[in-house]
Structures are given as structure tokens and as C-alpha cells.
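Let me give you the structure first, and then I'll get to my questions.
What you see is the complex with one protein chain gone and the rest in place.
Take a look at subunit A:
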Amino acid sequence: MSFLELKNLNARVGPLPILRDVSLQVAPGEVRALVGESGAGKSMIGKAILGTLPDAIRITGGEILLEGEDLQAMSPKDRRRMIGAKVALIPQDPLTALNPARRVGPQICNRLVDILGWRRREAEARVIELLHEVHIPAPERVMRAYPHELSGGMRQRILIASAFAAEPQLIIADEPTTALDVTVQKQILRLIRDMQARHGTALLFVTHDLGVVSKLCQSMTVLFGGKVLEDTSVDQFFSAPDHAYSAALLAATPKYTDPGGSLMPVPEATIHAVEAEIAAHDLAHQTETVRQ
């Protein structure tokens, strides 16, 4: 059975659809990529699962099942407890993801103490252990530091340690390397991969970098305009993409084997075809709603 399952999830801002009948599954221990352009709704899926959608965005239909239980049917408190115990987040921007007014240690111990009911001392020991695991020198000192005293890469390591600390079954990584510079990106990606392998945690990896996907993930979901275009294994995607847009996306990836080659944008005809597909989907959805 899959650990996380989205069934026909729909979300809107006012009348504008953000997610269109999104369905996807993440099995225990699976590393799934969520790929798409900016604005395709990748991050929104993560936020919908975690319950941190902005107020303006409403979920208008569909189910979010965690171990077969519908999150939306739960009381806010139960939902918080469930998410807090089983799902964690590696955020996009490590610079704003730590509270600047509080020391690092207490912040990352919170979940262990509040949700899992650990003693503070045990939680601290556990977090120090994890900080060692993500190669942070002198973790005891880092625990007492304020976020602004640490570099971006350090902060992202801390957030990774914090995500793994409570041994969640699923981690949602929302473009965890976009805010970092390229040399640090590589280290962080390797770290995430190693940690995932060691802890066997399922990972939903939101990204627009196909190079990262090919190295890190097993399966992937391609999104465009809030609609799932392709749900496939990574091997399958890179050898023979099913959807025309996927193929164009793959062709658009710059290749270092051809440094003089020009960059290939996704052809407009492909975009138009996908947009037509989405319009047809919306129309079908509307007629269905009217019929009901």
C-alpha cells in the first residue's frame, strides 16, 4: 500500500484552478520527483499535503490520504499531530526557514518534544547525533547559535537534520537547493540522497532540475498547469518519455557534452497542445459538475 496517496485533488485561487485532478502515490521508501515549470503547482501539492497552503487557495475536491486516512476529514489538531509525527519538510529557502530570533537548538528539538513527547535532554542528544550525521562541525556550538551566524549551506544541513530527526515516513523536499550556490547544491543533494538511503524515508522531491531527478529519484510525476501529464519511472522517462511535453522538456535540458549547442526551449506548438489538453479537461470537468 502506498504511504501517501492523492486522489483527484483540485485547488483554486478564486475561480482560477491551481491543481486539476492531481493524483499521485508515494510508496514507503520511494523517492519520487515532482517536476514542472515555475507555476505548474509543484510546491502547491507539497503545501496541500502539509496543510500550509496560503489562505487564498482553497481545495475544492479530492482526497489526501496518509496511510489510508483522509487528512481533510480530520480535525485540525489531529491533522497537525499526524503530519508532525509522520511527515517532515525540507524547505526551499534555508535563510527564512529558521526563526531569526531563536537559537537553532530549541527550534529543531521542538517537534521531538511537542509531538513525540520526548524529554528535552533526549531530544537534544538525538539532534546532536543527527547534526554529526549531516557533517556539521561542533554541533553543540551550532545548537546555541542564532541562524544569522550560520551560512546558507550550514542552515540547509541543519534543516535536513531536523527533518530526519523524528524518523518521519515521508519527507517533502521543496526545491531544497535553489537558494544555494552551485558548489553547495551538489553537497546538499548528495547529503539528502545519503540520508534517504540510510533512513529509508520516502521522499517527494519537488524540483525543475531534470539532472537532479536522474541522479536522485526512482519515479516521477510531470506537471503542467496543475495537471499531471505523466506519471512514470525515471528510467522510462529518460529513455522513452510518453508525453510530447515530457519529450520536449527532456530536449530542453542543456547538455554539458555539447557545450557549443544552443539552448532549446520547449516548442510553442507543444505548449499549445498541452494547453488545449488542459482546456478540454476543464470543459469536461465543468460539464460533469453541471450534470451532477
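The rule we apply is simple: a contact is a pair of C-beta atoms (placed from the backbone, for glycine too) under 8 Å apart; a residue touches a chain by one contact, two chains touch by 3 or more; residues count from 1.
As a convention for this text, contacts and distances are computed from a predicted model.
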item: Missing subunit (named according to UniProt) among the choices "Sensor domain-containing diguanylate cyclase", "Thiamine biosynthesis protein ThiS", "ABC transporter permease subunit" or "NADP oxidoreductase"; value: "ABC transporter permease subunit"
item: Residue in contact with the excluded chain [from A:26, A:97, A:127 or A:248]; value: A:97
item: Which of A:81, A:208 or A:285 contacts the chain that the document leaves out; value: A:81
item: Option from A:28, A:51, A:152 or A:267 whose C-beta touches the chain left out; value: A:51
item: Contact footprint on subunit A, counting only the chain that is left out; value: 47, 50-52, 55, 77, 80-81, 83-85, 87-89, 91-93, 96-102, 107, 110-111, 114-115, 146, 148-149, 159
